[in-house]
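With one protein chain withheld, the remaining protein chains of the complex are depicted in position.
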Amino acid sequence: MKPPQFEYHAPTSVEEACALLSSLQDAKVLAGGQSLVPLLNFRLARPAHLVDINRIPNLDRIYERDGGVAVQALARQADVEDSELVARRCPLLLAAVRLVAHRVIRNRGTVCGSLVHADPASELPAVLLALRGHVVARSTRGSRIIPAADFFIGVMETKLAYDELLVEAWFPASTGRFAIAEESRRHGDFALAGAVRYGDRLALFGVAPTPVLADRNDPTHGLQPSGDLEASPEFRLHLVRILTEKVFAA
Amino acid sequence: MKVNGIAHPAPADPRRLLSDHLRHDLGLTGTHVGCEHGVCGCCTVLLDGAPVRSCLMLAVQAEGHEVTTIEGLAAPGAPLHPVQQAFHECHGLQCGFCTPGFVMSVVGLLHEHPDPSPEQVDEGISGNLCRCTGYASIRRAVRRAAELSKQ
Partner (left out) sequence: MTTRWFGARVQRVEDDRLLRGKGHFTDDIDGGALESVLVRSPFAHARVKSIDVSAARALPGVVAVYVAADLPFGQTDLPILIPHPNLTHGRTQRCLASEVVRYVGEAVAFVVAENRYIAEDAADLVDVDYEPLPVVITPEASAAAEHLVHDDVHDNVAAEMIQEVGDVQKAMAAAPHRKRLRLRFERGAASPMEGRAVWARWSESEHRLTVYDSTQSPTSIRGGLAVLFGLQESDVDVIAPDVGGGFGPKIMLFYPDELLVPFAAMQLGRPVKWTEDRQEHFTAVNQERGQVHEVEVGFDDAGRVVALDDDFLHDGGAYTPYGIILPIITAAQVPGPYRVSNYRVRFRDVYTNATATSPYRGAGRPHACFVMERTLDAIAADLGLDRVEVRRRNLIQADQFPYEVGVLWQDGNRVVYDSGNYPALVERALEMLGPRPEGDHIGMGLSPYVEGTGVGPYEGAHVQVLVSGKVVAATGIPNQGQSHATVWAQIVADQLGVDVGDVEVSSGDTRRFHWGVGTFASRAAIMAGNAMAVAAGMVAEKAKHIAADVLEADPADLELADGSVRVKGAPERGVPLAAVAVLANPMRYAFGGGTEAATQFAARPRPGPPLAEGEQPGLEATGYFSPVGSAWAAGCHAAYVRVDPRTFRLEILKYVVVHDCGRLINPLVVEGQIEGGVAQGIGGAFYERLAYDADGQLRNASFMEFLMPYATEIPAIEIDHIETPSPLNPLGIKGAGEAGVIPVGAVIASAVEEALGVPITEMPLSPLKLFELSRR
């Protein structure tokens, strides 16, 4: 389980990274590596080029913007977990990040990386969706904002173009009532199903190709979850009802 | 990169994993490889003091950073680090394969929580797999390590 060969690039600025993404065929961005490196080790991903953005300075900030919290591309999940700003302004994000894998993974994994990776069972995309946040994408063509509702388009698929680098994720303040709950087999595992509540809004994860908004009174409406070794579609729907109850009971 | 305080160049091959670089290029075979997908924790080392999976890092990524492996906790012949000592006292290891990963994770845990609650202990060791001990003795070792670290 060793990575296949690739050309390695370590740009030292966002501009350089974007130029590389624009000019290279078949390149993948390496940030935290906690999702990508396993894929490389399994040889399930065989990119011709790896663009390691970890050398870019000043891209790891967590700061207040427009009343919410902006998390830059190289801010580690552990940094978000330990951030006083996040605890104060966006405690839902804090609660969600604590559910991501284990602390040792969070020491390297990034919030933006998790959003780009867009695993249907991951927590952070659902939080972004529930809070109506957005991401900021940079390329040689400029910069654009992609709202959460438009960003996630399929299983591990986002609106991000091949030549775009996600530089920041913006989470609105979550000073209202919030809750996040998930069912998983073991501590830290990917969720079989999960629910995020913010105010009256409900976002579900692990039950559709992307995180989805749902009606708290009819949360399974329109859902066609997939089945796998640990959860059948029926079981997922069953869990959705339980988790919805749970997040609105708090 | 610095490994246990000593400067080393990164390998020429960018795809060489940090775990293989430590074990085979630097001869520091105390860090073990159990899965190469970040789940088992056998490969855990400290990167700038925080536990990370060395199987999920390219060795070149460690350039400019400080890596601490199990060999770096106590000098040869010197007394064991409190965490190591605690594992010994509590029979916290049997085959020893997962042990360096656990020890480094616990060093990281106690750095964040010098006096961890039972929940914090379980949270702190919940990312490492052990097939021999059933974890009971490891929990005892963490509590004992917290005691020893205070002394």
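Brief remarks on what is shown
Chains: A and B, in written order; residue numbering restarts at 1 for each.
We take it that contacts are C-beta pairs under 8 Å (C-beta built on N, C-alpha and C of every residue); 3 or more make two chains touch, one makes a residue touch a chain.
Just so we're clear, the structure is a prediction, and the values are computed from it rather than from any experiment.
Of B:28, B:47 or B:146, it is B:28 that touches the chain left out of the display.
Not every partner is drawn; the one left out touches subunit B at residues 13, 15-16, 23-24, 27-37, 39-40, 42, 69-71, 73-74, 76, 80, 84, 87-89, 91, 93-100, 103, 122-123, 125-139. With the whole complex as reference, residues 1-5, 42-43, 183, 185-190, 229-232, 234-235, 238-239, 242 of subunit A touch the missing chain.
One rule holds for everything that comes next: only the chains that are shown with their structure count from here on.
Subunit B has its Cα centroid 27 Å from the Cα centroid of subunit A. Remark: subunit B residues 14-15, 17, 20, 36-38, 41, 44, 47, 50-53, 55-58, 60-61, 105, 108, 122-124, 126-127 touch subunit A in the complex. Residue ranges of subunit A in contact with subunit B, taken from their complex: 1-6, 8, 10, 30, 33-34, 37-38, 40-42, 50, 52, 54, 78, 101-105, 107-108, 187-188.
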